[in-house]
Structure formats: C-alpha cells, structure tokens
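Got a structure for you, questions after.
Omission of a single protein chain aside, the complex is shown with its protein chains in their original locations.
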Amino acid sequence: HQMLEARSTSRLVWLGTAELAVADATNFVASPGAGATSVFIGTTRDNFHGRKVTRLEYEAYEAMAVKQMDRIAGELQAKWGQVLRVAMFHRLGLVAVGEPSVVIAVSSPHRKEAIQAVDHAINELKRRVPIWKKVCGEVQRALSCKTR
Amino acid sequence: HQMLEARSTSRLVWLGTAELAVADATNFVASPGAGATSVFIGTTRDNFHGRKVTRLEYEAYEAMAVKQMDRIAGELQAKWGQVLRVAMFHRLGLVAVGEPSVVIAVSSPHRKEAIQAVDHAINELKRRVPIWKKVCGEVQRALSCKTR
Amino acid sequence: SVTTVPVRVLCFARAREVVGASELLVGLAPNASPRSVLAALAEAHPGLAEIRSLVIALNEEYVDMEQPMDLKPNDELALIPPMSGG
Partner (left out) sequence: SVTTVPVRVLCFARAREVVGASELLVGLAPNASPRSVLAALAEAHPGLAEIRSLVIALNEEYVDMEQPMDLKPNDELALIPPMSGG
C-alpha cells in the first residue's frame, strides 16, 4: 500500500490507499485529559445526483495534500486552544460503497471545542486539500467514471 | 451486565453497565445511502474543577432514561429528514478515566445534517435524560465520591 | 376528610442522599401538584428544598410542576435533581 504520513505527539495525518479504520483515529486522539471526542466519517454512498454509484476513485497531489491536512490540524489547535489531539485520514484509489474515504477525530476536555473543530476541519479539507474524486457507476452495463 | 435497549430498524438506544464500543454505534448507523457519519464520544477525564479524578459513577432512572433517549433519536429523524440512522449509548456504574460513558452516532447522505443532529443529541441528552454522575477522586488517600 | 391515593416516589442522586432512601411510599391527594408534593416531602426532608431545579416525573414523563395531577393508586413519581449525564 502506498501512503504518506505526518505525525507529531498531538497530530496524526495520513493519506494512502489502505482501508481506513475509525479506531486508529479514536485511539490516537485518546488522552486522560479528554472528556470529549468528536469524529467525522465520510463514506462512499450509493448515489450521486440521482444516479447509482458503485464506487469512488480518489487521486491527490499527495505531498501538498498531506502538508495542507497537517496545517489544518495545526490550525485547529491554534484556534481552539483546548483541543488536545487531532487525527485526519484520507483514503486514495478505489473506495467501495459503505467504506470510509475520510476520518477526522478531535479530542478536547469539553465537547464544544471538539465538535466545532471537526466541523471546521472537514470544511477546510474540502475547500483546500488537493484531492479529487471520480464517481463511478454503471452506464449501459459498462463502468463509467467521471471526474468531479 | 445489566442493560436496557430500545431498537428499531433506524434507531438503537442502549443503557447499561457494559463497556461501550464505538464500532457498535458506527456499524449500526452504516447504510449504503450514507455519505456522512458524525460521532460524539464522551469519556471520563482525569480532572474536574482542578481536582484529580480517578473514575465516574453513573446512575439513571433507567426506564425513563431509555424512553427519553429514544425520543431524542426520533426527534433527530423528524427535525432532519435526511438523517438515516441513530445510535445512542450511555454507560452506567463505574467508568474509568479514558473510557467512554456516552456514544452517539448519526448517519445521513450529506455531512451537515449528521453533524448538526449529533450536536443537538448530546445537548438534549444532558438536558433531559435522567442520568447522574458521581465524581470520584482520592482525598487524603481515601476514595471520595461526590454527586454532581 | 380528603381521600389520598398510595403513590411510590423514586429518589435519585442528591434527592436519594437527602431522603436516605431510594423509594418512598406516600399517600397523596389525587389532584396534588408536583410543587405541593415537593413541599410536603421537604417538610420531612428539609434538604430537598435546597436542591435547585429539582423536578418531578409522573410515570416516566415530565409534568408541569404547577398543574394538578390526576393520581391513581400505585402511580410512580420520581424526584429528578439537575441531571449530569454525558
């Protein structure tokens, strides 16, 4: 499996083709000082603009994507001083229906910061991390993939 | 282990003394139509108002608590029509530092509804589900528990 | 003379600590309001008056503290101090 990682004691950013495990994210952000952990999981859903979808296919400008993800993680810690740890994973390549393409977890003493930080993180990820999806579905018995 | 459960195809509410597994919640809310899953995990943290905490101890008016939790889950589905599935677990009895006392997971096609619904659910749970914690810490070498 | 009905009163958390029991059996006027029940219980257990925002549930449902209830024998009331789940 191909992968890129940026890791510090309080941040874990990961980009690669292996299947994502939510527990890897929640385990990383676990901390005795944490009273709250907020998690966002993005999964391939079986439809897109009314059409049946069989899988998504992700590509990235990998080095820059990991850099931007790590920067977003650092910004969460700067903006919400109480945030303890951040994990941010994005999968590349084929992602079947029901499988996660993105997992973000944030821990903090109280819930407000963790919830707000995760919301901010997924919005920033979509806005500025250079990752693109192709949506693949069957059209007239042939698999058709379209860049979005 | 003592437990109470309310279950339908789209809602799973659970209250009991067994350790909570986040995967039980995310597995329950998984759905081919889900593009987003938002999860909140409340854990025992090692301090409270500046004092060291060794564990929390939860009690509930159990029958009413399950009823209220299931009602909150139903309200999420009514308020955010796109919400697909809701899981809401709360643990009772002793919960050691680092262990989850509450897990809430919500799935929906798009992220906004799942994130807002989980935020609403944890706020409503704290406001109106009859559950109480005792905070236990060492005071002069003896374990002291105080109802909050 | 006022007819009373026998009602169970469950006590939780701080209310249980103050009362010293998790359940009381009391005779109440059928049309008692939760507020009046609380006042009556606080005469025997003065600590109850010191719990701010204590509310009452009837048969596992919240009820208006000021409205007369329609109590039947063996109804279940519960003393609900401020909650702290989560």
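Chains: A, B and C, in written order; residue numbering restarts at 1 for each.
The definition used in the following text is that contacts are C-beta pairs under 8 Å (C-beta built on N, C-alpha and C of every residue); 3 or more make two chains touch, one makes a residue touch a chain.
Not measured: the values here are computed from a predicted model.
K.L.:
Quick one: jot down which shown chains the absent chain touches.
P.N.:
Within the full complex, the chain not displayed touches A.
K.L.:
Out of A:L12, A:V39, A:V102 or A:C136, which touches the unshown chain?
P.N.:
Checking the options A:L12, A:V39, A:V102 or A:C136, the one contacting the hidden chain is A:V102.
K.L.:
Please pick, from A:A63, A:A96 or A:V139, the residue that touches the omitted chain in the full complex.
P.N.:
A:A63
K.L.:
In the complete complex, the non-displayed chain touches which residues of subunit A?
P.N.:
Touch set of subunit A with respect to the missing chain: 42, 58-61, 63-65, 67, 90, 101-102, 122, 125-133, 147-148.
The rule is simple: only the chains that are shown with their structure count from here on.
K.L.:
If you average the CA atoms of subunit A and of subunit B, how far apart do the two points sit, in angstrom?
P.N.:
The answer is 23 Å.
K.L.:
Let me have the rounded angstrom distance from the C-alpha centre of subunit B over to the C-alpha centre of subunit C, please.
P.N.:
27
K.L.:
Which integer distance in Å separates the CA centroid of subunit A from that of subunit C?
P.N.:
Roughly 49 Å separates the two chain centres.
K.L.:
Among the residues of subunit A, pick out those that touch two or more other chains and give their numbers.
P.N.:
Residues 111.
K.L.:
Would you please write down the residue numbers of subunit C that are in contact with two or more other chains?
P.N.:
Counting only residues that touch two or more other chains, subunit C contributes 86.
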